[in-house]
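Every protein chain except one is present and positioned as in the full complex.
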């Protein structure tokens, strides 16, 4: 059985392995250790308004992670929940880990009183979108960035 | 000349006319007056972490508005700037008002030390995208929502 | 008034000016004269199964062109009509020339007994799509090419 729970201090190694996989997916290899140290510290020593981290665990092994944050929204006074990072390991495939993580964020958003949850994904993230089409609703919104 | 500046208490009527236009664009007519009262109050009596509002003014008339917020980001410790709302009136067309508003948000993000700015727009918002392609960079990211 | 009619031998100069504009839009400047000679000859001396050409004329001036072809279709024994090229001059703007050309292709397809008409356009052809959304239906189909 897969359990989804808040990330804990003793998860550091397993969490980092997953988060490295996530950044490899976005072609960001070779991030320094300090990057992971600081990111993990934010999740553990959580300041008001900062990110929450969840991990999926089965048989003592971490199979996936998600990081989400609540931020203000002009039309929704209660704010919204932005699910920024989601990753599952190869071993997790077909075990419902991605879905369990997203649904845990939904539950956390309900508990926070800000049930509106959204995330962004690359149009060509086919494997991800196979899941997202089942647990979410595609919108016609696309993202623009300030030029680098 | 068009001036972009922070929204002020005396802008209420002109700001509301623009923000009604914005919501009409997204097919949300008939929003109650309380909606506009609360939104405006948030912009004026700004709490830490909440939205900033800018307006574009020429000859004593408000021609456009934008609302943006800074929120945490997992990979960028300094956070990012989300430009949520942007609207210009019909009279503003061709006067560079939309560009001036976006560039004012860029400047505000620089001043905040969180220079990364992004926004979302519907794929079929052709008029908007004509501008966004000039001042921003389209990304392959699309938005998914939690089902209503 | 704008008249849409089959291209004629005496249209060569006006047609070429438009077709050059079309290819400039797709960033193909400097096509050789032989290209235009051969393309025009195909439209005039039309072989069975080859392209049809229409032009839009007002006050003795050509304001737009379209080229279309019928080709077999596996699920529609009567075949389908592919509207490949469409272009209107700057002077034509706001006069309904694009719409008139597309509707003339619809009529030609009806006359041919192959009423199904389609065309392809770049996702970011905003000006074109403003028209296409009114006279056509966007589909979720995207085009893949054999690599060059």
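A, B and C are the chain letters, set down in written order, and residue numbers restart from 1 in every chain.
In this section, a contact is a pair of C-beta atoms (placed from the backbone, for glycine too) under 8 Å apart; a residue touches a chain by one contact, two chains touch by 3 or more.
These numbers were taken from a predicted model, which means no experiment stands behind them.
For the chain that is not shown, the touched chains among those present are A, C, taking the whole complex. Touching the omitted chain from subunit A are residues 123-124, 126-127, 129-130, 133.
Although one chain is hidden here, its contacts on subunit C can still be listed: residues 35, 38-39, 42, 49-51, 67, 69, 71-75, 77, 82, 84-85, 106, 109, 115-124, 132, 135-148.
As a working rule, only the chains that are shown with their structure count from here on.
Taken as a contact graph, the chains are arranged in an open line, each linked only to its neighbours along the path. Greatest Cα centroid separation from subunit C: this falls to A.
Centre-to-centre separation between subunit B and subunit C, using Cα means, comes to 39 Å. Centre-to-centre separation between subunit A and subunit B, using Cα means, comes to 27 Å. The multi-chain contact residues of subunit B, meaning those touching 2 or more other chains, are 123-124.
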